[in-house]
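Every protein chain except one is present and positioned as in the full complex.
Our next item is subunit A:
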Amino acid sequence: MSDLTRLSATELASLIGTKEVSAVEVATAHLDRIAAVDERVHAFLHVDREGALAAAAAVDRGEITGPLAGVPIAVKDVVTTKGIPTTAASKILEGWRPPYDATIVERLKAAGMPILGKTNMDEFAMGSSTEYSAYGPTNNPWDLGRIPGGSGGGSAAALAAYEAPLAIGTDTGGSIRQPGAVTGTVGAKPTYGGTSRYGLIAFSSSLDTPGPCGRTVEDTALLHAVIAGHDPRDSTSIPQPVPDVVAAARRGATGDLTGVKLGLVKEFAGDGSEPGVTAAFRESLEALVKLGAEVVEVSCPNFQYALPAYYLIAPSECSSNLARFDGVRYGLRTGDDGSRSLEEVMSLTRDEGFGPEVKRRIILGTYALSSGYYDAYYGQAQKVRTLITRDFQAAFEQVDVLVSPTTPFVAFPFGSRTSDPYQMYLADLFTIPTNLYGGPAISVPCGLSEGLPVGFQIMAPTMADDRMYRVAAALESAVGTFTPPAL
């Protein structure tokens, strides 16, 4: 086999299943690729060579079988992995090795998927560019001077750089889909509650959703099927069967969308998207119409309030969730020289351990939750959430899925938006409504603008994840996949 790292997860699984290649060979090829290119890409914060090879050897011995047995995977560093350093890209957790696995990691291991390592991200998943990692940014394989999206920039870049065939991300406001869009890869946010949050380092608990990232829609669906499903350890996990997303992807790949109604959100027009993004999106829409789909314009009047509501809800929940990083039970402790009180040590620890975006959001959240402002900010934001949910429900009475560009702009150069946080937040303009509603959404590469990838977003009703995979696979069959320049 010439280059195993260029193959899809589906192809790799087939070759391993028929014993044409061994799982150890596949893992080794990816570990070698990481060693060769990651100094330039910096997708990984930690590589677990020994663990990955041991897991692969178990597959080769026939101890584990399954649709993705032996296919290696990269895991975002906000997901706990027993014995493997997990930092959420923060100094406050530097060197921490969790004593337990997240449920989705248990499922990856049970499926025989060797974990290559932990991928870079914005600190505690707060950001849209991976520039807020405490360990330095990840570079976009399409142009190393540009951002790979965030917060899951490491996972997306690992795929685009052929360092891993599959990856795990988490999506709170678009952190799987937006990196997918700007790296030319596929990223899916499952229905909230469709994948377990047990073992995720929480950012915004009512929004955080772990999900699959791949280079093709079918690969992404296969991984989705591995990690999804009810988890009794998560009180928000939905006790219902997961729809058959793999069958839906395969059906979509036949290129027939007869009878499928696509909803175009009226309020997303004139949103300031780059012309190249709009052009690629429109061309893709025409391609879907040629496959038999019908386009219907729908109105979601409250979507314009999604971004403001999100930037009150998410920081509020973060200010509460991150209270646990106090220098007592795990991670960093600063200033404990015997002369300072517990409170002083906590403050110094948190000041040194947290980066600027995390501090900004903790302070914003503390403000929004404080007495006198709660009703005006947090309470109002939760009402907006109701209105956005109603918009989605009304739209899905008219159409099967909603579609939009994933992000208003292609990958931007490093540093170009960090001085103005609200400009950075606009990167998630199209992705956030879905998080507030809780439904699934996927980003699929749909073209290039100025030589950089553009993403096409498909949003579906809650627990109808299969619907979005069908349309996504059909789009992929029409427009193909996009390969970055050689590194």
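By our rule, contacts are C-beta pairs under 8 Å (C-beta built on N, C-alpha and C of every residue); 3 or more make two chains touch, one makes a residue touch a chain; residues count from 1.
The rule is simple: contacts and distances are computed from a predicted model.
Missing chain, UniProt name from the options "ABC transporter, permease protein", "Cell shape-determining protein MreC", "Aspartyl/glutamyl-tRNA(Asn/Gln) amidotransferase subunit C" or "Carbon-phosphorus lyase complex subunit PhnJ": "Aspartyl/glutamyl-tRNA(Asn/Gln) amidotransferase subunit C".
Note that of A:8, A:103 or A:302, the residue touching the chain absent from this view is A:302.
Only one residue from A:124, A:142, A:203 or A:377 touches the chain missing from this view: A:377.
For the chain left out of this panel, the touching residue among A:311, A:409, A:430 or A:482 is A:311. Residues 96-100, 192-193, 206, 232-236, 238, 302, 305, 307-309, 311-312, 319, 323, 326-333, 336, 338, 340-348, 350-351, 354, 356, 359-360, 362-364, 366-367, 370, 376-377, 379-387, 389, 420-422, 425, 436-439, 462 of subunit A touch the missing chain (whole complex, contact as defined above).
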